[in-house]
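One protein chain omitted, others in place.
Right after this comes chain A.
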Amino acid sequence: MSTLTTDPTTTLRAPRRTGALTQAALLTGRQARQGMRVPVFMVMNLLQPMIWLLLFGQLFRSVIEIPGFAGGAEVSYLEYLTPGVVMMTAMGGAAWAGTTFVQDMDRGVMDRFLASPTSRGALLSASMAWYALLACAQALVVVGVAWLDGARFPGGVPGVLVMLVAVALLSCLFAALSGAVALLTRQQEALIGVSQLLTIPLMFLSSAVMDPALAPGWIATAARFNPFDWAVVVARDALQGFADPGAVWLHLGLLAAAVAVMGGLASLAFRAYRRAI
């Protein structure tokens, strides 16, 4: 029974190693607490997609009647727009993910993490995970509001679930990009660049608000290489009932590959930060 007795003088065991997954979960919890403590942030995050959805939905409702508009005969413009707004919200939110890194670098928090056994992967995945969770919650609200406004989605629950996978992947992609930019530049201003100069063109070089088939050819070509459009394509096809499952899987695969590449680049950015300090 000697193995069961503990030395009463030992109040604390020698520190074990916390696994990277546990660390990621702990750090995601920290992000969530921070986020929840700024209610304005949460309200703005929900308000913005509503504005997109209701404003664009009204303003452009008749574009669906243009001959040749994809699915124009079966879907309303609101139904066409909803997956686009879901993804705009996800990308727009995750573009700011690097803010936490910038704040942590401004203080000594990042240096403390890096001088501890905390894994860089955990720091990065916590940021990705929190923005993915936030975007999934927002996506459900957007779809719900669209439904209340009369939109119907034949894809049902499986359609919504597949949409959420795409939302999570797109959020992770942009959270990793934003984190990398934060680590490389250490400036909040640089994140404004990501958010304004990158995400807005990506939104319009896609099928989010308009069928690219009706736009100049170069836009349709650009959309094919646009990860944001991959996510929109997945969500739209899933919500409308999986007319083209091949395209859904292909684009999910492309998104996952992009997340892997961007995550790898972002972890390399930690080395650049280390060289700079």
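Note that a contact is a pair of C-beta atoms (placed from the backbone, for glycine too) under 8 Å apart; a residue touches a chain by one contact, two chains touch by 3 or more; residues count from 1.
We take it that contacts and distances are computed from a predicted model.
Colleague: Consult the UniProt record of the chain that does not appear here and report its protein name from "Cysteine desulfurase", "Fumarate reductase flavoprotein subunit", "YeeE/YedE family protein" or "ABC-2 type transport system ATP-binding protein".
Modeller: The record for the missing subunit names the protein "ABC-2 type transport system ATP-binding protein".
Colleague: Out of A:Phe113, A:Trp147, A:Phe204 or A:Phe242, which is the one that touches the chain we can't see?
Modeller: For the chain that is not drawn, the touching residue is A:Phe113.
Colleague: Going by the touch rule given at the top, which residues of chain A touch the chain that is not shown?
Modeller: 12-13, 15-18, 22-23, 26-27, 30, 33-34, 37-38, 104, 106-109, 111-118, 274-275, 277
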